[in-house]
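All protein chains but one are shown at their positions in the complex.
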Amino acid sequence: MIVHETQVRVRYGETDQMGYVYYGKYAEYFEVGRTELIRSLGLTYKALEESGILMPVADLQIKYRYPAKYDDILTIRTSVPEHPKSSFLTQYEISNEAGQLLVSGSVKLAFVDAARQRPVRAPQSVLDAVKPFWPES
Amino acid sequence: MIVHETQVRVRYGETDQMGYVYYGKYAEYFEVGRTELIRSLGLTYKALEESGILMPVADLQIKYRYPAKYDDILTIRTSVPEHPKSSFLTQYEISNEAGQLLVSGSVKLAFVDAARQRPVRAPQSVLDAVKPFWPES
Amino acid sequence: MIVHETQVRVRYGETDQMGYVYYGKYAEYFEVGRTELIRSLGLTYKALEESGILMPVADLQIKYRYPAKYDDILTIRTSVPEHPKSSFLTQYEISNEAGQLLVSGSVKLAFVDAARQRPVRAPQSVLDAVKPFWPES
Partner (left out) sequence: MIVHETQVRVRYGETDQMGYVYYGKYAEYFEVGRTELIRSLGLTYKALEESGILMPVADLQIKYRYPAKYDDILTIRTSVPEHPKSSFLTQYEISNEAGQLLVSGSVKLAFVDAARQRPVRAPQSVLDAVKPFWPES
């Protein structure tokens, strides 16, 4: 299992008139979480795209427990629970400064060959980067 | 079961550099779908809020099959599969002009008393509006 | 001068905790306005891009008079005050259902050759489409 934490501060434009972060905005926080997790592995999603691999989202699940509010510093804990093969499963827990768990969720991403627009298996660069976490895979 | 259809046209600002609608944007399309379904029942979500009832989202699930693209006219088919009691379950299917199913999902909303910030059961105005669909409830 | 009107309904996710539409969101409403103005000329921005012409924004100005609110139906009045040459100037007035002018502004777009990433003059398809409005140009 790979785990990484990063932080974002809630922007005013991310709130809605309920006074909370709009429910669709957490998808963007999840994106920040996995972008930084991938960077922590020595890769970047940007470089993956430049190498011809897109990673569109296949599945999103979010459970909302407590609302995040304007100016909150949120900690996004991103984890990869299983060795990536034909897809890349990521899980998320978002907490506020008091350590209260606000939101949890998961995102399953595919690997797609941009030129052929076809699903492919995890590229070698990804397999190499995650090898320390699943040495026997 | 209550079913309602409405349409949106994809805005440029809703796409990302993959050339598709960004995955978090579908939460907003779902919002449009249920807003119009509620309006079709003779209510408005706006009036519900003004009467002191908030409906925060408790749970979101999205399955992405094919990407929506810039300038597509999307049909959002929203349905309410069960009589609302302490929560309001809504389901969604988004298709393009060719009738291709792009995205499906569900959103579970709570009813919250704004003044007391406490969950409550569906207010009478909602129960009255859905009565024709579940006459025996 | 070319003038076109279109409408949008304010989404919940477009509001912020002040209870108004977030100030950055009007850029997206302006985009809807010019997209539909271009469509009214028998062109689409989508087809322009597919033909290799991008139209990035060079300049944006917005004056906010009164706030737009959730569920408002907004009328976006888009106009093109001068014949497009090396740039495309568009102006906007957004009003609510009571006819109250909420926001006015302008957007200047460039024409860019996508392949060479260089500014170019208005393509022939655009010149042909606007000819009825400036017959002597």
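Letters A, B and C mark the chains as written, and numbering starts fresh at 1 in each.
Basically, a contact is a pair of C-beta atoms (placed from the backbone, for glycine too) under 8 Å apart; a residue touches a chain by one contact, two chains touch by 3 or more.
Bear in mind the structure is a predicted one, so any value in this text is a computation, not a measurement.
Participant: Among A:Y22, A:Y45 or A:F111, choose the residue that contacts the chain missing from this document, as touch is defined above.
Facilitator: A:Y45
Participant: If you put the missing chain back, which residues of chain A would it touch?
Facilitator: Residues 11-13, 27-28, 31-32, 35, 44-46, 70-71 of chain A touch the chain absent from view.
Participant: What residue numbers in chain B mark contact with the hidden partner chain?
Facilitator: Contact residues on chain B toward the absent chain are 12-13, 15-20, 22, 24-25, 70.
Participant: Contacts of chain C with the missing chain: which residues?
Facilitator: 18, 20, 22-28, 31, 54, 56-64, 67
Going forward, only the chains that are shown with their structure count from here on.
Participant: Which chain pair shows the largest tally of C-beta contacts?
Facilitator: After tallying contacts for each pair, the winner is A-B.
Participant: Which one of the chains is closest to the middle, using the mean of its C-alpha atoms?
Facilitator: Given all protein C-alpha atoms shown, the central chain works out to be B.
Participant: For the sequence-identical pair chain B and chain C, what is the superposition rotation angle on Cα atoms, to the nearest 5 degrees?
Facilitator: Rotation angle between the two copies comes out at 180 degrees.
Participant: Taking the mean of the CA coordinates per chain, how far is chain A from chain C in Å?
Facilitator: Taking the mean C-alpha position of each chain, the two centres sit 34 Å apart.
Participant: Roughly how many whole angstrom separate the Cα centroids of chain B and chain C?
Facilitator: The answer is 28 Å.
Participant: When you check chain A against every other chain, which residues touch at least two of them?
Facilitator: 18, 20, 22, 24-25
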